[in-house]
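All protein chains of the complex are present and in place, except for one that has been dropped.
Take a look at subunit A:
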Amino acid sequence: MKILQAELPDKLYEQIKLLIDAGWFQDEKSVITEALRRFLETHKPELMEKFIKEDIEWGLRGKD
């Protein structure tokens, strides 16, 4: 496990606290881990590559 230290804007932290207080998450660590996981899921390099390959197909052989 790696330990990261980061400064967060107050508003962002308030939102994290709200989720914990409402019982959706156990602590700050679980909110941040889940948020990062979701972000990384949608920002994968292979995804970008896949879309570029679609662009090649459209760009070179598309009809419009």
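We adopt the following convention: a residue touches a chain if its C-beta (ideal position, glycine included) is under 8 Å from a C-beta of that chain, and two chains touch if they have at least 3 such contacts; residues count from 1.
Following the convention adopted for this analysis, contacts and distances are computed from a predicted model.
K.L.:
Name the omitted chain as UniProt records it, choosing among "Nucleic acid-binding protein", "Cytochrome c", "Holin-like protein" or "Putative ABC transporter, permease component".
P.N.:
"Nucleic acid-binding protein"
K.L.:
Extract the touching residues of subunit A with respect to the undisplayed chain.
P.N.:
38-39, 42-45, 47-49, 51-52, 54-56, 58-64
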